[in-house]
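Dropping a structure here in structure tokens format, bear with me for questions.
The other protein chains are all here in position, but one chain of the complex has been omitted.
Here the chain labels run A, B and C in written order, and each chain numbers its own residues starting at 1.
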Amino acid sequence: MVADAAPRTAGRFLASAPGRNTGLVVALVLLCLVGVATAGDRFADLDNVLTILRLASVIGVVSIGMTFVVTGGGIDLSVGAIVALASVWATTLATQGMAADTHWLVVVFTALAVGAGCGVVNGVLVAYGRIVAFIATLAMLAAARGLAEIISNRRTQILNVPGFTAFFDASVLGVPVLVVIFALVAAGGWVLLNRTTFGRRTFAVGGNPEAARLAGIDVRRHTVVLYTLLGVCCGIAAVMLIARTTTGSSTHGALYELDAIAAVVIGGTLLSGGRGTIAGTVFGVLIFTTLSNVFTLNNLSTSAQAVAKGAIIVVAVLLQQRLARRGGA
Amino acid sequence: MVADAAPRTAGRFLASAPGRNTGLVVALVLLCLVGVATAGDRFADLDNVLTILRLASVIGVVSIGMTFVVTGGGIDLSVGAIVALASVWATTLATQGMAADTHWLVVVFTALAVGAGCGVVNGVLVAYGRIVAFIATLAMLAAARGLAEIISNRRTQILNVPGFTAFFDASVLGVPVLVVIFALVAAGGWVLLNRTTFGRRTFAVGGNPEAARLAGIDVRRHTVVLYTLLGVCCGIAAVMLIARTTTGSSTHGALYELDAIAAVVIGGTLLSGGRGTIAGTVFGVLIFTTLSNVFTLNNLSTSAQAVAKGAIIVVAVLLQQRLARRGGA
Amino acid sequence: APPSGTTGQGGAKVANDEPGEKVVIGFSAPAADHGWMAAITNAAKAEAARYSDVELRLVEGTNDVNLQISQVETFINDKVDAIVLLPFDGAALTPVALKAMKAGIPVINVDREFDSPFAARSTVLGDNYGMGVSAGTYICERLKGKADAVVAEIAGIDSLPLTQDRSKGFADALRECGLKVANRVAAEFTVESGEKAAANLLQAAPRLDAVWNHDDDQGVGVTAAVKNAGRSEFFLVGGAGSANVMREIKADNGLHKATVVYPSTQGADGIRLARLAVQGKSLGDLVEVEIPRQIELYAPVVTKDNVDRYLPAAFES
């Protein structure tokens, strides 16, 4: 027992909450080393780091929301479409008109409300309609994109609300507002998942819905709330995307569903539900974003990027698993 | 333990294998009625039916393979990319050269071999690398598309092998060869899933992998075979697509993963594994294909189509479920 | 509605516009997942609406060649009078276009060319290679004498052959004046992807002199990214020719100094040609009795000097 005290301490650490992400941290650090080695100062530059973070922030917010839904045993394929719909709706002339007359917060609230609304519909279809989440949200994907196209008439809608741009273009102590929002959503998500009754119940609903029901949890209502939460995250992401591109468009958010789910799963959240980690998701998002940054800095062709991306995902996951297994998790 | 007789007969039927698909049949029939009502003879026309079937056949073959993987508790996001890679590889100049010198079957075998190879890689990553299927096949998706682009140099490759086209353009008793292939794959899939030890083990592996392992099934090897089977199906689909378009291209098979999984799930196969039906999958494919045909005939705008599609999916599933529930399944 | 007194975009009112026998035209194009493609479909729709004798069958835009093939098959089953086809992949749609032609339905091929001359009655071609050449030549001119100039390229969907053509033309033209593409990224023709690609590109290249962006719709995102990064040392050349960018060029208050038109009215041209072909009419300004086999569109560079000519025909992204 004395003999293997050291490895055991290591094992303990690796199995602990921060330790469980060691593999991800290692993968990210390796990626950064590759970045520095191949692109030098252009990579290890404050501006570049901020660029990466800014790029990560939009999909990051969606992924945080997705972490809740997946932990709660669901899945949502419609996130990209919801982002598109919310961005379009929030930049319709009517909304912009209202914002110009009153306050740019109208734009923000419209996006959040549209996101939440779509989330509620998803949740109700899944929880009360008992439609498999995959199918229900696939239907929402089709419908929301179609609606976004109809509303925007497939035009890119350009935002013209001065206060809005001023607010989101600003920086707080050198950190862009978008990154601050991502950080706040991540922190809020972490607290919500790990420190509140709601979070506990989310694990229960995802891990063993029958047990959750027997424990007196209203599983269906909880499910609706989870999808709504993700919808609101999509609304936030839409606002961020409007700020970043100064537009609303039915083409926004393309393939977000795959990106978000990939970040969530690579972060260690179980697709079957019952286990989820916000920190893991944040690392997952950062890994994917850094990867494409390193590729671009190196001027890699898109095809080579794709092949390399596939290989790197596999290596990162294997690494993560070996480390986690040693931690005996 | 005494049961009421009359409802039971009805219930028995609805719960039986053909009965379980009643909802799907009803949905398909309704769809056809809508088609006849809105497009009349243009819908209920032999040529149109063949058009629907031809369209269904490519994605149909992929969906049959997907049914096996999903029933076995897995998922494969890389099918579209594998179709693209197989189509490109089978139409490289080298392959075509060999085919011209020897036999067009070279093209066919290349496509099948590439599909099988990708399937083996997927299976090994999932079963032996223990990488979550979602992530492993996502990596394959990126890598295979990238590879297809590299091989084809992002050019569409045009097939110039006369025997090939002649064979696949033919009809058997008025039924196009592509449709015949789909029918054969579906029939073979049905027999394999429902009448063989392999199929039975697939249900076991998907239903409870631990129990399957303790019952003496080599779960990992079985999983590899399942993914390989799907890879071969992708190879067949690639051949069919080459025949239909006379080209191989890295853009082939876009979003097949969503289409195939949607067809499989709407058909009644459980995404969590352990339950799967080939007939349901065939109906699922036909529903989606007929839907788009009815839309085409009716001149609906793309956006309105998307919204309608979303709504119809939800209605179809709810219908299916109500009927299934009455069957007490 | 009967043909109104107003003329189509850029077209002249000619005797050809007089109503003739009724023509049913099937129109199929790739998914309208970016502004230019949406404009193509919208322009085609608007063009068809101008003629009382045209009935347009518009089907779901799709990037699945298999689905597009079946749409054309449906047109054949329906015995439409003509088919206007903007194929997702020209080569892949060739067999079914051949089938349509064999069935006696004239096919007007738009933008992406079939690989068989028998597959289309007439072809309206955008000049993708020429577009790259135009952009490259313009950049060469503006950067004249700057041998160490850094030129970057933001391409569109990289897996499409047309993107390859554009890039090739661009590289060839730059080579003429001794420049080369220092950095190249690819976006997806959408605002968001443009923003992402540009954000990364701007990091990769700390100093730039000129950037060619293939598509003005993604250009909205590119502009936003440049603004976010606070960069302004270079100029932008757009592509496709959206009204937004042209207005910016006209005002001369932004980074865009020029854009290379890739006409989004090709679909509309296709509709007109289809109608004429079916009605047995010829092109007004040609002496020929029949419409020509092929029309290759020009890819002009729009600058502050000539923007007024192009603005009316530009598409709103």
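By definition in this document, a residue touches a chain if its C-beta (ideal position, glycine included) is under 8 Å from a C-beta of that chain, and two chains touch if they have at least 3 such contacts.
As a convention for this text, contacts and distances are computed from a predicted model.
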Chain not present in the shown complex, as UniProt names it (candidates "Cation:proton antiporter", "Heme exporter protein B", "Sugar ABC transporter ATP-binding protein" or "Cytochrome B oxidoreductase"): "Sugar ABC transporter ATP-binding protein"
Displayed chains contacted by the hidden chain, counting the whole assembly: A, B
Candidates B:38, B:92, B:208 or B:321 - the one touching the absent chain: B:208
Candidate in contact with the missing chain, chosen from A:217, A:271 or A:285: A:217
Touch list for chain B against the chain that is not drawn: 1-3, 8, 11, 191, 195-198, 200-201, 203-204, 207-208, 210-218, 274-275, 328
On chain A, residues whose C-beta touches the chain left out of the figure: 1, 3-4, 8, 11-12, 195-201, 203-204, 206-208, 210-217, 270, 274-275, 325, 328
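The working rule: only the chains that are shown with their structure count from here on.
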Centre-of-Cα separation between chain B and chain A, whole angstrom: 30
Sequence positions of chain B contacting 2 or more other chains: 145, 149, 154, 302, 305
Overlap residues in chain C, where contacts from two or more other chains coincide: 32, 158-159
In the complex with chain B, residue positions of chain A that touch it: 77, 125, 129-132, 134-136, 138-147, 149-150, 154, 258, 261-262, 265-266, 271-272, 302-311, 313-314, 317-318, 321
List of chain C residues in touch with chain B within their complex: 31-32, 41, 56-61, 63-67, 69-71, 73-74, 76-78, 88-95, 115, 158-161, 163-164
Chain C partner contacts - residues on chain B that touch it in the complex: 42, 45, 47-48, 51-52, 54-55, 58-59, 145, 149, 153-156, 158, 241, 244-247, 249-252, 254-255, 292-293, 295-297, 299-302, 305
